[in-house]
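Here the complex is missing one protein chain, while the rest keep their positions.
We just call them A and B in the order they show up, numbering each chain from 1.
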Amino acid sequence: MSQDHTGRGRAGESETRELAHGAARNFTEIRETDAPGFSDALGTMSMMIDPVRPLHHRWSVEVVRALRPVAFVALLLVAWHVSTTFQRAPILPGPLAVAAGLIELGRRGLLLKYVVASLFRVTWGFLGAALVGIPIGLSIGWYRRAEQAFNPLIQILRPISPLAWIPIAILWFGVGDLTAIFLIFVASVLPLTVTAMNAVEIVPEVYVNVGRNFGLRRAQLVYSVLYPAVKPQLVIGLRITLGVAWMVVVAAEMIAVNSGLGFMIVDARNAGNRYDLVVAGMVMIGAIGLLLDIAIRSLERVPSISWGYSDD
Amino acid sequence: MTNVARTPVSTGPASHAKLTADGISMMFDRDGVSISVLDDISLTVDDGEFVCLLGPSGCGKSTILNVMAGFIAPTRGEVRIDGEAVTGPDPRRIFVFQERGVFPWLTVEGNVGFGLYNLAPAERQRRIAHYIALVGLQGFENAYPRDLSGGMKQRVEVARALAVNPDMLFLDEPFGALDSITRLIMRGELLRIWEAERKTIIFVTHDIDEAVQLADRVIVMSARPARIQRIVDIDIPHPRDISSRKYLGLRDGILEAIGLAHKV
Partner (left out) sequence: MSALSQPRRWEAFAWPCVTAALLLLAWHVLVTLTGTEVFPSPLNVQRGLAQLIERGVLWRYIGDSLRRVGIGYLTAVSVGVPAGLLLGWYPAAAHVVNPVIQMMRPISPIAWIPVAIVLFGVGDVAAMYLIFLGAFFPIVVSTMNGVRNVPSIYRRAGRNFGLSPAALLTRVVLPAALPQMLVGFRLALGIAWLVVVAAEMIAVDSGLGYLVIDARNAGKRYDLVVAAMILIGLTGLALDVGIRRAETLKSIRWGFRHAP
């Protein structure tokens, strides 16, 4: 089946015959189409392929891969243990002492009590901030003039560390739960307001126009278009702010209240240099912070929210 | 089940094969199931030829292009360029993506000069100026990609590719993101540049008209697993009249070959 290239530049043959001959001549039939043609392809066009995974992939390889981070953690623990065994004065605890400390706290019932106290404060402070900050933020984001009026102020107040509010908080609420809740509220309300503001500004105008086109009134517009549209960004903001709130509760408890995980850390040190309990407290703080983070991240996977995240 | 496409497409001893692909097969692993994407593809491209790979989206033609450019290793088979086996990407054969391959942090000048790091400054400047002029972007040397239209960004990418003087160009649906008017213009520009610089070009597209307008040869590929279905010679000299009977005949022939009707 050789190619005939003499078709090039051949003048003089009539057009119609050229069509009949030439077209056929140009076509090199490779195989009869038992291979699916374009029309079949149209059906399968959207299949996505994950390239560059080698063919030979067995489950044992997967297991080894999953174990590597575990091994790394184990390595760190060993290093920690070794470095604390060889310190001059036995101040900092090794991992075993910390584990023992955790068990002790659990047995004394303090662990549960303090964890509950801290979570309680975070919950109330954070919820309060969400209920106040988000609606305000949404309104400010919606009305340009409101944004102009309030934004500069918000930007000035935001960097004021919530901890700087401690003396004022103690002045107003004394030493106790309310102070801690107030501090968490202060720490969370402005970031959430800003998040809500930005979330509204990011909503594509197209969505709003569609809503208006279909005759939705203001309230319906907010409920049916705006609120679903801002949810993805709001959830991200909630997650980040929750992390901040958790950080602040610990600090607040270290300075201004008499219970909770933060207090436990300070107390363990003051009442006898129990650094094993101090580090045990730190571990608990980290663990709970992580759990809170994971909980909100799972929210991000809900379909009514996950649409807002591109999978680049 | 081998593909009998290994027809030598060169006529006389003068033209030689620039690129040969020999029995390329590609299997991908998705969720534990292996999928055959390319099935025993063999083809030859001559020096200075303009070849189009034509097929629907997702049929694997981008994959074969990536294999030929050396970005992916095939499961089976081998690609040779100038007799040398292809083992990785190389500045002698530059891949032109859609305009999103342009670096947003560099100006037009910076982008075009990107591959010229081995040259002396004077020579580098000269080359940059030459290729910016060639693609018609004089005056935009200091513009950033964000200030450019899609067509202009595509020109930047072509200039960047040409500046390093490669032997071969691989273009992967380069005009896909452009509007149809700009596309027509860009096709003309590409041909103009090709006539001036005469590189070997392998061009992937899903647009039948585009293939018939541009290529010396159109390689029609079937859907997954991709095989070469037909090879069509386009022996119309440039500039091609897209209303001529010969053009339409060839185009209709391809339409028929892939089972599509002429009437919408």
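What we mean here is this: contacts are C-beta pairs under 8 Å (C-beta built on N, C-alpha and C of every residue); 3 or more make two chains touch, one makes a residue touch a chain.
Treat the numbers as computed from the prediction; the structure is a model and nothing was measured.
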| item | value |
| --- | --- |
| Contact with the hidden chain (one of A:A117, A:I181, A:A196 or A:V250) | A:V250 |
| Contacting the left-out chain in the complete assembly, out of A:I103, A:I160, A:V210 or A:A295 | A:I160 |
| Which of A:P95, A:G128, A:P228 or A:G289 contacts the chain that the document leaves out | A:G289 |
| Which of B:G48, B:G101, B:G136 or B:G188 contacts the chain that the document leaves out | B:G101 |
| Where the missing chain touches chain B, by residue | 69, 71, 88-91, 94-95, 97, 100-101, 103-106, 114-115, 117, 144-146, 164 |
| Touching residues on chain A - with respect to the absent chain | 65, 68-69, 71-73, 76, 91-92, 141-145, 148-153, 155-168, 171, 198, 200-203, 205, 208, 233, 236, 243, 246-248, 250-251, 254-255, 262, 265-266, 269, 275, 278-279, 281-282, 285-290, 292-293, 312 |
